[in-house]
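With one protein chain removed, the remaining protein chains of the complex are shown where they sit.
A and B are the chain letters, set down in written order, and residue numbers restart from 1 in every chain.
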Amino acid sequence: MGGRRYIPIIVATLLIVAGQPVLWAIARPYYMTQITMSAYYALVVIGLCLLMGYAGQVSLGHAGFFAIGGYTSAVLTTCNLLARQNEVPITCFRSLGLLVERQDLYGQAMLCFSPWAAFVAALLLTAGIAFLIGLPVIRLKGHYLAMATLGFGLIIYRIVLGAPVFGQADGISNVPPFELFAGLEVNGRPPYRVQNYYIAWAAVLAAMLLAINLVHSRVGRALRSIHQNEEAAHSLGVNTFQYKLSTFVLSAVFAAVGGALLTHYNGSIGPSEVTVMKSVRYVSIVAVGGMANLWGALVMAIALNVLSLRGNFGTYDDAVFGMILIVIMLFAPQGLLRMPNLRWISTWFSRRSYG
Amino acid sequence: MKARSMGVCGVLVAGLILGLAGCEKKSEAPPIKVGAIFSVTGPASFLGAPEEKTAKMLCEKINQSGGIDGRKIELIVKDSGGKSENAVSLAKQLIDEDKVLAIIGPSTSGETMAIKNICQEGKTILISCAAAETIVNPVASYVFKTPQKDSDAAKCIFKAMKQKGISKVGVITSNDGFGMAGKAQIDKLAPDEGITVVISETYDKQEADLTGVLTKLKGQNVQAVINWSIVPAQALVAKNMKQIALNVPLYQSHGFGNIKYVQAGGEAANGTVFPCGRLLVADSLANDHPQKALLVKYKEDYEGKFNEDVSTFGGHAYDAILILAEAMKKAGSTDRDKVRDALENLTGFVGTAGIFNFSAQDHGGLTIDAFEMLTVKDGKFAVYKN
Partner (left out) sequence: MNSAQIIQYCLSGITVGSIYAIVAIGFNIIYNTTGIINFAQGEFLIVGAMMAVSLTKVVPLPVAIGLAVVITTVLGGLVEVVFIRRVRDASVLRLIVITIGVSILIREAMLHIWDEKVRSLPYFTGTDVSTISVMGAHISPQVLWVLGVSAVIVTGLTLFFRFTLIGRAMRACADDRMAARLCGINDRWMVTLSFMLSAGIGAIAGCVISPVTQTQYDMGAPLAIKGFTVAILGGLGNSIAAIAAGLILGLLEVLMMSQFQAAYKEAVSIVVLLLILVFRPSGLFARRDLSSLRAF
């Protein structure tokens, strides 16, 4: 029984691997660029799906966590410490191997934190902030939770826009590539396209694996019970607050991973990643995927983001997402894949993933 | 039945004719692909929308008059919505897939900075419509820009101030890329010019009211206010200054170059002084002014076609395409490197923003002469005479 839930993961892996030659065959290898970017956004969506679909808590501020991850990485890997290299904390960091020297595209020497150090710092910072914000906010319900998370997102937006260290309206550019290990790099240049396609998908599949296991564990059952009837769950001895809070923190960390990696991939990040509209987009993708449907959310995250990033929606980019929200919530609150005509897809998947 | 078969025949014949016509067209030279990324929607749509309209209009005109060396320009316009991540994706698309010769835009400096390195590494010419000096400093060999220099605008303002004996100013800027870049230049240049900035504040694009911020300026007894902004909220500055009786001269940046802002400011906008390209006062230029013919043509074309007032923002896109077209003609080819070299060596080229003289060190091409000090008189732009 237990092993069957991994079948979709294996199928997905095969599809991803098959995707590459298919794209070559139809002479569209460059679609991989947008698929890679979308995969990083999918990380946010997977986290949000756990939070919204399984724990039943809405968040209109997830773009904020994405930005904390992305901006922390960007700031640490682009701040030039060369002028202060003899000061005590800097020499300490250096001896710990946290700093790297490099040259930027215009030949300027830079001394910055290594991407690995920045990445770890970004995740720790995000987890810390999510915990601190979650402590009071996750006790709220309904409209109040929605408003509070929206407010959190707005504060991050204001900080990013107001603080010179975050580049204000211009954001941060010249973010270096992220050398992972063994020659693998998160790098947006064309020669790295194929490699990055697999790096991004590996991150997504790892997140999916974690999420699926979580959903099928004791935690997942507790979360579902909270979603259906929080009082009942509470009276049965489920520590509802703790479960909700840890899901909140986990989903924030997922978002931060996406943010940090995408920032290295794009080489830049700007305040447009932190707008309310961006958070609403993530919510709409989870909704169209079917709230408590990780695979649905993943498929929709890739499909919609690829279309949006390729500019296929033209000047109707935001309108499309508004329309999706309304149509899905009115006619198919269980998500697109659970609509009667398309149900066969989801039953095929759910037979396996819930097994 | 009969009518129907007649119809079918008609369609077939028409199809055949069209098909033949299509075959004939194929013998023409393939079009030159040029990409454009503008924020037609989103928070910077007041920049992107006129730029898009202008770019499409100009390419149409060029094609109607035979294109470049007999080849038509195919302009591929993409809407970034003002989002830098979308600009990154669209730039990669234009470079890798469409293999465009050059990219016009983006509209904002943040987006331009996000794709500067991508264009440089992809060896694709980028002619930005954003003003910030970081775009061309450090110089990236493939990256150019058409708006005037912020530092020159600041110098013009300071010069006008010194003539009036003003030395103590309050600065307010919008919190977008344009305002930021201006603020940086003011802070950098003011000490050299003998001007003291006693207070510097920023405001949001969607500010409902600015009397609070202006009260803060008033409290510092400033002799003049510099408002450096490109967003619509700047029309509030003039109004609110009058409302709280902050009766000192108001200096604006070249971001004020849109008659809409004057209309929105109403009576209060009268007397505002700002440096700007000559587009807004095209009609009152001397007939022998080198820019006159071009400016009047652009103004008439744009206003005739879209039934709205021309703005300097659209002019930046106009210049970008004109410059590119000229460089292609000069290079006599559409090889990216040759066009780039031609562009870099373009001198004395008349555009809407001024006279462009590019060089290997200067990818902005404009000098302080591109600016004219303008003022608002009876709700209209006029040349400022001290």
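Here, a residue touches a chain if its C-beta (ideal position, glycine included) is under 8 Å from a C-beta of that chain, and two chains touch if they have at least 3 such contacts.
Just so it is clear, the structure is predicted and the values come from calculations on it, not from any experiment.
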Quiz item: In the intact complex, which of the depicted chains does the undisplayed chain touch?
Solution: A, B
Quiz prompt | Identified contact with the non-displayed chain, of B:F144, B:F158 or B:Y203 | solution = B:Y203
Practice problem: Please pick, from A:L23, A:A127 or A:L154, the residue that touches the omitted chain in the full complex. | Solution: A:L154
Quiz item: Looking at the whole complex, which of B:I62, B:L189 or B:A264 touches the chain that is not displayed?
Solution: B:A264
Self-check item: Full-complex contact with the absent chain, from B:S45, B:S84, B:T124 or B:Q148
Solution: B:S45
Quiz item: Of the residues listed, B:K216, B:K338 or B:K377, which one is in contact with the missing chain?
Solution: B:K216
Quiz item: What is the set of chain A residues that contact the non-displayed chain in the whole complex?
Solution: 52, 56, 58, 136-137, 139-144, 146-148, 150-152, 154-155, 158-159, 161-162, 276-277, 280, 283-284, 287, 315-316, 318-319, 321-326, 329-330, 333
Quiz prompt | Contact set of chain B toward the excluded chain (per top definition) | solution = 41, 43, 45-46, 49, 175, 201-204, 206, 208-209, 211-213, 215-216, 218-219, 232-233, 235-236, 239, 242-245, 260, 264-268
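The rule we apply is simple: only the chains that are shown with their structure count from here on.
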Practice problem: Give, as an integer number of Å, the spacing between the C-alpha centres of chain B and chain A. | Solution: 35
Quiz item: Touching chain B in the complex: which residues of chain A?
Solution: 30, 33-34, 37, 105-106, 108, 161-162, 167-171, 173-174, 188-190, 262, 266-273, 308-311, 314-315, 317-318
Practice problem: Mind listing the chain B positions that touch chain A in their complex? | Solution: 40-42, 78-79, 81-86, 88-90, 92-93, 96-97, 108-111, 113-114, 116-118, 120-122, 132, 134, 138-140, 175-177, 179-180, 202
